[in-house]
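Complex shown without one protein chain; remaining protein chains in place.
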Amino acid sequence: MGECHLTFLKQNGLDTVIAFFIKRLVTALLVVLTVSAMTFSMTFLTGDPAIAVAGENATQADIVRIREYYGYDRPIPVQFMSWLGRAAQGDFGQSLYLNQPVSIEIFARLKTTMTLGLSALIFALVLAIPLGVVAAIRPNSLLDRFALTVAVVGQAMPSFWFALTMMLWFGINWRILPVSGTDTWAHFVMPSIALGYFITPGVMRLTRAGMLEVLRSDYIRTARAKGASGFSILFKHALRNAIIPVVSLAAVQFGFMLGGSIVIETIFAVNGLGFLAWESIQRADLPMMQAIVLVLSVFYIMLTFLADVLNAWLDPRIRIS
Amino acid sequence: MADPVLSIRNLTVGLPVKLDRKNAVTGISFDVRPREILCVVGESGSGKSITSLATMGLLSPGLKVTSGSIDFDGRDVLKLSNKERNAMRGDQMAMIFQEPMTALNPAYTVGAQIEEVFRIHRTLSAADRRAEVMRLLEEVRLPEPKRLYDAFPHQLSGGQRQRIMIAMALALDPKLLIADEPTTALDVTTQAQILVLLKQLNERHDAGIMFITHDFGVVAEIADRVVVMRHGEIVEQGTAEEVLNNPQHPYTRALIDAVPRPMTEDTTPEANENPVVIDVQGLNKTFTTSTGMFKPARTVTAVNNVSFQVKRGETLGIVGESGSGKTTLVRCLMRLIEPDNGAINISGVDFAAKSRSELRSHRKDIQIVFQDPYGSLNPRRTIGSQLIQGAINFGIPRKEAWDRVYKLLDIVRMPHDSVNRFPSQFSGGQRQRLCIARALVVQPKVLIADEAVSALDVSIQREVLHLLNDIRDRLGLTVIFITHDLRVAAQICNEVLVMQYGSVVERGGVSQIFNAPSHDYTKALLSAQPGQNWDMPVFDEGDTLAKI
Amino acid sequence: MKHLQLALAGALVASLAVPAFAGKSDDTLNWATDKEIAVIDPYFSVTRELVIMGQMGWDGLVLFNSETGEFDPLLAKSWTWDGNMAVEFKLREDVVFHDGSTFDADDVVYTVNFLLNEENGVPAASIYNWMKSAEKIDDYTVRIELNDPSPLAFSYLSNEISIMPAGHYDNAPTGADGSKDYSSVAPVGTGPYMVADSQTGKSILWKRNDAYFEGGPKGTPEIGNIRYRTISESNTQLAELLTGGLDWIWDVPKEQALRMEESGQVSVVNEKTLRISYMAFDVDGDSGQDFFTDKRVRQAVSHAINREAIATELVGPASTVIHSACHPDQFGCTQDVKQYDYDPDKARALLAEAGYPAGFEFDLYGYRQREFTEAVIGDLAAVGIRANLNWMQYGSLLDLTHKGKTPINHMTWGSGSVPDVGAITPHFFSGGADDPAKDPRTAEALARGDTSVDSAVRKEAYAEALGIIAEEAYWLPMFTYAKYYAFSKDLNFTPTSDEIPRFFEATWN
Partner (left out) sequence: MTTPVSTSAHTSPTKQVLRQALNHRGVMFGAFVVLAIIFIAIFAPMLAPHDPYEQILSRKLIPPVWFDSPKTTWDHILGTDHLGRDYLSRLIYGARISLMIGFSAMLISGVIGTTLGVCAGYFGGRIDNVINFVITTRLSMPVVLVALAVVSLMGSSLTVVIWVLGLLIWDRFAVVMRSATQQVRGLDFVASAEALGSTTPRILFVEVLPNILNHFIVIATLEMAHAILLEAALSFLGLGVQPPDPSWGLMISEAKGLMFFDGWLIAIPGTALFLLILAINLLGDGIRDVTAPENRN
């Protein structure tokens, strides 16, 4: 890999690469700015955040106190600018509910969500790529149909239903997996499957389509004409090329999973970012909501960037001009 | 004569059901002998590629050999197991394909891809393998083998890639080399080089070469023996000498007859007194491409200070190889692409100076027919609605517009009921006729044909060329004819512009260009034409393809 | 091959088998709610969970005895009232904090003064702003002065005012905005349990305080560890309870509770609470949908809803239908007011009389236990009133009700577990933002009750106000909430109506 990057720098010139990074950075900043403005204004769709903070059974006096304490009486643009200024320094303010800095809390939860997201991704890839490959080798065969069924069923099943059904069988009836929590790796098995299964269809279809296309391509015919064995053709020649778009998809899906794990984290009591987001939404914890949306969009942008870099690394046509 | 390395007997390859023909190849038999080049010639759909793929055992799953045998080196390859076949392929028989751009795996260096042949079939040390690859790279005349070894396919030109393919095919000194239209996708100068290379290699190696082509010029250049195929059957086979100069079968004759003749006689056009219709002055167009994320933006000068004039009723040929800027030039001319600067005067209107909305009313003066007969008609609309659109756009009453359409259908020799059909129901040649009709419906002063016949089989090519000439004369059109093929240009043009790297390098009458070219590039183009030394026989009118 | 597969499968199951990390076997009581707890401080967290854990980690001066209805001495040995406006506490001398320091009068004075100092920003002001000051008489005597006569004083002292060691908040870290972050001070109290470990959004582990003083009303803690877990999804709580991952949950919906009881795997108890359900009408017509300015329409709605069915079928056996704007268990809460029985025909007649023979359509707002509200909508539909449900977060809904934008809001009130009408009716009918009617008569009567410590005077004043509310049908009091508790058969636990489970009293069977 290191060698690859060296060639990559050598062949393109450092300037080009730096220019590319700067361009991406500017776009990323603009996106983040737009997203933050939208989330900030969105959170003022509601009435008075002070009431949410005060909680049930609070008196009017309590609410007024809280409103002044947190500065909700200032004009919204003023609040946005001051929030943005602090956010730029990594300070997203205090959580209204958890009474501690938002950034610390998010950072703590991110670890759990990343663990869950990564294991879900690995599950999805391990299931989807071989299925996609097998389906592409023998289109319309029994295996292809099976793979297609996995894909179609996966797309049609609400993830929460799948999760709860798994919990019923593996957790309650057979008792081979812990129901909820994050204490051991076994706790991550069901949430990872539930979350990963959701993206399996997409990865599988892309692998299948990519393999079908590549297997039809001229260079596979060349490889066959060379006398290469079926195995070498499949893995060395075909998969190597078909996997490139899958890598991008996987990176992007990973981003979606981080933001989409709300339901799964809620069901399996995984105290990750998704759960924090959902709890924050329920208690109208504005600073927390804003920061989570922002962090997730930054993550998404970083992941698409990573996907591009990975693509360039895998695909010499992009890497070297 | 040596025993044949390949001997095909009564080979029949079945087509999957539902198609109009039962077999892709029906009962064909021929031999390939060591050290000989056998050319298999035919138009598209003749079954020539299928024959070669069947020999290699590379037929796509839908196609099945239903009878016959393919004896190679004493064994019937149709009866070999997969493993035996793999062992044979790449070692004893090798193949070169048509599209050098896609035939190499983009993910590996070309060195690694050649090396793979040794990995598969031989046990050699890494150093030995590398040495072998270097030897091969040198043998196929690639510059700087050491650097090329680590290059990826996309970094090479088409010709270089085809040389890599050849090196790969020759790696283990096979007994049989199959080349499936190996030069068709290449520019004519590159084609000439590759043909020379193949001939040289043929002298040094023992391999028999089976060379698939549609181009009789190429056949004349390299063939020892020729097999002519049509609709999956062999219509004629014999030595190159016999088939080229004394073809027996009417189809062969017709095919040869349709080959564009090189310009030999001096036909200086009579001085044309007509007014100038197109006056282009100092046209420039540069593109800035930023194709990849890590690639620096590149500036390409596609059209470099081009000026020319065409008079009414003339046909101007613009000739150049791919990338010479000829297509960009005409698209700028029509303002389908915005030129950077320059003046375009078309019958008194400066196209370059008008705003796009002002331009609309003048668009009818200049029309275009494109190369790809499949992309230039909207698959979702009936032919009629597409033909009439232009007239409607310029406010012609519906009835009159339909009259025009029917009249034009007569001119392009298409039936009137074509208007109710969809493009998918027409062949490539028919579509090109319809495109010509569509362009003419607005009664343009200038018609541009942008490689309008390049995608067509040679026999159909000739018909369309005749049609174009006919229309020009009947309607008093001015035609700009873009082509990469000098021979085609010679058949239809009065004058020719030769372009290279965006610039016009030479301009002159057809006979002047052919007989007394002044620019080196024009000379190179001319000398690269395949089959120059072949004196094409002429047949009676009776043997046109239409009759067969 | 087959054998190998079986062996592998067996190994897999074995390696996955859940360790018994819960329950009697390792002396840990696991309980869960859906809340995330980040702040372990009863003053800086306004959740029910912290009231519960506040009782575990800290002690107040007194403790409410739900059996006798009296206050037992806790950190105080005894007390004497000096008129209505001051009370003097004698303190226990054998109490130590978790950090080893000894409890005395300084700690009480420090705690009260800390609460009263506005700069400290302790959120729930109503629990302490009845106090004027605390004063140390001697090491074990404290005098608390009141601002006004306050009948709820002891309720707050029992449930809400936990005594912190003197100087507890002095070393609080300074937050980003320069203010002190008191909420992150490590919890130290005198209670029967102390915090051993906490992970935000996941769990808080309490371990037994072996140095807890003997002879107090909280008894001596038996169970070694009590772990609180956050599990938001009720199905998951249930699954954990059934598989032994949890020992105790509450707020179980009735049907689930009944099924679990049938299964016999866990103990299920339905216990009444001080929370009531009510519907408040937009009496002023501020919402723009002025149907409910007409008393007959309000009464029609009251007759249309089958509260009895909702209480028995959906809430649970311990739930009762109520008729006045308070909980029957609260002091001063008379049910002797005008009652609106379930009578759809009468409802239709009243509607026709009010000019809506064909009914009408309006927006109904709710936030808690949707099936209860859904049942209300069903009943209203039966008399021709179509209610569009607007389901909201509590905060957003409260904001709307304060602005008077809700034609009807279906809400609940828990009175902070205070068994006195003073904790509910005055909040809603003294002319404040929550007052749907702003009737000066109720405000006047309630003020009389609030400022007296004479039981008779208070009862009479409250009865007057409750009578007006019922007569005018400003509210439709619906029913008392009853909570289903489900817990392990290993656990010996008794629920109380104040919704403060006393885990420190729980034992293993």
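Should a chain be cited, it is by its letter among A, B and C, assigned in written order, with residues numbered from 1 in that chain.
Note that in this section a contact is a pair of C-beta atoms (placed from the backbone, for glycine too) under 8 Å apart; a residue touches a chain by one contact, two chains touch by 3 or more.
Quick caveat: nothing in here was measured; it's all calculated off a predicted structure.
In the entire assembly, the chain absent from the figure touches the shown chains A, B, C. When the omitted chain is restored, the residue from B:I368, B:A449 or B:V479 that touches it is B:I368.
Contact with the undisplayed chain is limited, among C:L116, C:A172 or C:L314, to C:L314. The missing chain, though absent from the display, is touched by one residue of A:S119, A:T207, A:S248 or A:T266; that residue is A:T266.
Within the complete assembly, A:V293 is the residue of A:L206, A:I220, A:V293 or A:V309 that touches the hidden chain. For subunit A, the list of residues touching the undisplayed chain reads 27, 30-32, 34-35, 38-39, 42-43, 45-46, 152-153, 155-161, 164, 168, 172, 252, 256, 258-260, 262-263, 266, 274, 277-278, 281-282, 284, 289, 292-293, 296-298, 300-301, 304.
Panel shows subunit B; residues 19-21, 44-45, 331, 334, 336, 360-361, 363-364, 366-368, 370-372, 375-382, 386, 389-390, 393-394, 417, 420-422, 424-425, 427-428, 435, 438-439, 442 of it touch the chain omitted from the view.
Where subunit C meets the omitted chain, the residues involved are 234-235, 238-239, 242, 253, 255-256, 259, 306, 309-310, 313-314, 370-371, 373-375, 377-379, 381-382, 388-393, 396.
Here is the rule we use: only the chains that are shown with their structure count from here on.
If you draw each protein chain as a dot and join the dots that touch, you get a simple line with two loose ends. When every chain is represented by the mean of its C-alpha atoms, the one lying closest to the mean of all protein C-alpha atoms is A.
Centroids built from CA atoms put subunit C at 38 Å from subunit A. In whole angstrom, the spacing between the mean C-alpha positions of subunit B and subunit C is 84.
Those residues of subunit C in touch with two or more other chains do not exist in this structure.
Listing the residues of subunit A that touch subunit C in their complex gives 46-49, 51-62, 65-66, 69, 86, 91, 93-95, 97-101, 105, 108-109, 164, 167-168, 171-172, 175-183, 186, 189, 266-269, 271, 275-276, 278-279, 282-284.
Residues of subunit A touching subunit B in their complex: 8, 12-13, 15-17, 19-20, 217-219, 221-230, 232, 237, 240-241, 308, 312, 314-321.
Touching subunit A in their complex are the following residues of subunit C: 13, 16-18, 21, 36, 38-39, 44-47, 121, 123-126, 175-177, 181, 183-184, 199-202, 229-233, 235-236, 239-240, 242-243, 245, 393-396, 398-400, 402-403, 413-416, 427, 432-434.
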